[in-house]
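Every protein chain except one is present and positioned as in the full complex.
On to chain A.
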Amino acid sequence: MAAVYKSLAKTSKSDKMDIDDDAKNGSSNGLRKNKQRVLILSSRGVTHRHRHLLNDLAAMLPHGRKDAKFDSKSKLYQLNELAELYNCNNVMFFEARKGKDLYMWFSKVPNGPTIKFHAQNLHTMEELHFQGNCLKGSRPILSFDATFETEPHLQVIKEVFTHMFGVPEGARKSKPFIDHVMGFSVADGKIWIRNYEIREVAKTKGEGEEEEEEETSKKSKKGGDSRETDISLIEIGPRFVLTPIIIQEGAFGGPIIYENKRFISPNHVRAELRRGKASKHVARQEQTRDNLARKRKLGLENGEVFKDKSGLDTRELFA
């Protein structure tokens, strides 16, 4: 009986809240409900690490839809249809190349933009040096670096991240409490992504110390609820680094509106390394060739001794 009453009370309350919210957001701001669904899938040929990262991200996004591996790497426009099929308006596509390089495509589906990243330094949640944990499906706080507001392409990236990683309010499987924060920072031309648990540490200290703490927290722009708890962050994972490569205007198509010239393809890097090694060998080869040529010039080929073919040779003389 009590349960029934409770549920009834809750629904009526939430209805009221909804109406309030609508009155607050919907009509006055012209805000629609934030509806995001993300299709998460990879190409064939991903390594286990890539797959784990994908699983981690899928676990973090209650509004995500994980799908089977996508077969093609060239006909990515087919993803648009696939996303439509699943009612998704975002696609997060992991493209693995050569069984080692991971490219991540973030696309807003019906009409763009699409961002292609190169992902490096992947650490998944399985790793044991991450000590945090949080509720599955709780909404993250998205913390962006101030650099994200400076350049248009970074602004676009920020917006897309907000759609993809931000769990929309009232998403189906989301939890009502907030216990983790995702950090996006720009450094060295790359975007570094981290995920931390927010742990509220109770202040179990003496009165005097509490006062002191209050002061310090006031310094860090807090003041009001400093009495209650302090915040400490513990990393949960995954962590990875994205280098933006291009931004296309459409969804998996359309003109390129941004291209990162600082990006050097991993193929180039590897080729450069190989060439560096090969140059040693080439130099040695050249040297031997030169030696041979010089010897030949002196008539010392094949270890033969230079022979005087004139008539003064002993063998000729005393034949």
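One rule holds in what follows: a residue touches a chain if its C-beta (ideal position, glycine included) is under 8 Å from a C-beta of that chain, and two chains touch if they have at least 3 such contacts; residues count from 1.
Quick note on the criterion: contacts and distances are computed from a predicted model.
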- line: Per UniProt record, missing subunit out of "rRNA-processing protein EBP2", "tRNA (guanine(10)-N(2))-methyltransferase", "AP-3 complex subunit delta" or "Mediator 18" is "rRNA-processing protein EBP2"
Task: Would you write out the residues of chain A that touch the absent chain, in ascending order?
output: 24-25, 28-31, 34, 59-60, 74-77, 108, 111-113, 125-126, 128-131, 133-137, 139-150, 152-153, 155-156, 158-160, 162-163, 166, 169, 175-183, 185-188, 192, 194, 196, 198, 200, 220-222, 224-225, 229, 231, 233, 235-236, 246-259, 261-262, 264-265, 267-268, 271-272, 275
